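Pasting a structure here, questions to come.
After this line comes chain A, so read on.
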Amino acid sequence: AAPQAGAPVKVGLVYSQSGALASYGKQYIEGFKAGLAKATGGTNKVNGRAIEVTEADDAGDPAKAVSAAKDLIGKGAKIIAGSTSSGVALQVAPIAAQNKVLFISGPAATDALTGVNRYTFRSGRQSYQDVMAAKSFISAPAGKNVLVFAQEGAFGTSNVAAVTAVIGGAGAKVTSILVPADAKDFTPFASQIKTAKPDLVFVAWAGTTAAAMWNALDQQAVLATTTVVTGLDQKASHATFGAAGEKVSFLSHYFDGATDNDFAKSAAANVSGGLDIFSPDGFNAAQMIVRAIGEGGDDVEKMITALEGWSFDGVKGKNTVRKDDHALLQPMFQVKLVAGKPQLIKALNPDEVSPPAVAMKG
Partner candidate 1 sequence: MSTIVLLAITGLGLAALYFLVASGLSLVFGLADVLNFAHGLFLSIGAYGTWWAYPHVGFVAAVAFGVVVGALAAVLVELVLIRPLYKRTIEQVLVTVGLSLAGVALLQATFGADARPFPRPQWTQHVLSIGGALVPVDRILLIVAALGVLGALLGFLRWTRYGLIVRAGVENREMVTALGIDVRKAFTLVFAIGGAAAALAGALGGVYLGSISPTTGASLLIFAFIVVVIGGMGSVIGSAVAAVAVGLLQQFVNYYSTGMGDICVVALLAVVLLVRPGGLTRRTA
Partner candidate 2 sequence: MSVLTTEGLTWKIGEVSIVDNVSIELNQGEFLGVIGPNGAGKTSLFNLISGLRPVTAGRVSLRGEDITGLAPHQRARRGLGRTFQASSVFGALTVAENVRLAVQARMGGSMALWRRASANRAVIEKADSCLTAVGLAHRAEALAATLAHGEKRKLEIALLLAADPAVLLLDEPMAGVSAEDVPELVEVIKGLTGSVLMVEHHMDVILEVADRIAVMHHGALLACDTPAAVMANAVVQEAYLGEEL
Partner candidate 3 sequence: MILSLKDVSVRLSGLHILQGISFDVAASGITVLLGRNGVGKTTTLRAILGLAPATGSLTFEGQSIAGQRTHRLVQSGLGYVPEDRCVFAGLTVAENLRLAALREPNYDLVFELFPVLKQRLSQTAGSLSGGQQQMLSLGRVLLNSHKLLLVDEPTKGLAPKVVTEVAVALELVSQRVPVLLVEQNLAVVRRLAADAVVLASGRVAWTGSATTLLGDASLTKSLLGVGH
């Protein structure tokens, strides 16, 4: 259909406003608003057409997200974005494909989303990129012992798979310890790690038990005797590392101060309390939406074409939407915590951390 001049374009944002991931949701939406302002020059319009954003809360529950997405699509939204959690993203993606609308997933990090269907894009990073960033901490992987310490479940297993492929592929010997996410005492596991004497430990952990886990690794002298790499989570979590923080090597998707470009400045100006890990995801999503509407109007096929292969500068630096599988190639960061504050060691450019291309499934 030919775009009707002047008619607003409807965009639906389905993300966590309440529930366990509410603070990720907040970073996302603030980033999004800043990004929208920046990309439209403060007008909220593309080609003279207003962008009408409707927000819906999924409370981290896929059932609610699907309801909200169907509702928005039923009301004429051509673009759905958001998805704070992987579970939500994976269930909204098929809905987008079935209804032929564009879906730009947010902070959800699962690799399974990449290449899931033609209609699905992502505005954040994926787990594979974390693992690639972790690899950058060992200079010569061949012959090294690498141990993955992760929580049981899809997140943990996919991290183990990625490490085995990436670092194991480079010649290291990869083993893993998978632990229930809600374990209360991590001492036994920490002691298992110590006994294994690995050269590098990659920790993939998210959630409320992180503090206890780090404490156990520290007390059982794992941190002191080997290199431990993990992903740096949002600001609020930095203090939970306590004394252990300085003994860990961090890879980071984003932290306040990782970059200092125009976009970061303009984002920071619009976000209360400074940028955080998922601010760029929201910012990118807005940029991608503006691009899609600008080039495609109301035509989803044209939007897809406009996004595929598109490179743009954003908060993190240069981003590229890979044509084959819609992975978002982007920089990552090596960081250390000093007195609870992250300090940049090195920015990794997108090529160094690009995930392997997968075939588009649908």
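A quick word on the picks: all candidates are chains of the complex that A comes from, given by their letters.
Here is the rule we use: contacts are C-beta pairs under 8 Å (C-beta built on N, C-alpha and C of every residue); 3 or more make two chains touch, one makes a residue touch a chain; residues count from 1.
Please read these numbers as outputs of a predicted model, since none were measured by experiment.
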Chain A: touching candidate in this complex (1, 2 or 3): 1
List of chain A residues in touch with candidate 1 within their complex: 18-23, 152, 177-180, 182-185, 187-189, 191-192, 207-212, 214-215, 219-221, 234, 236-237, 239-240, 242-243
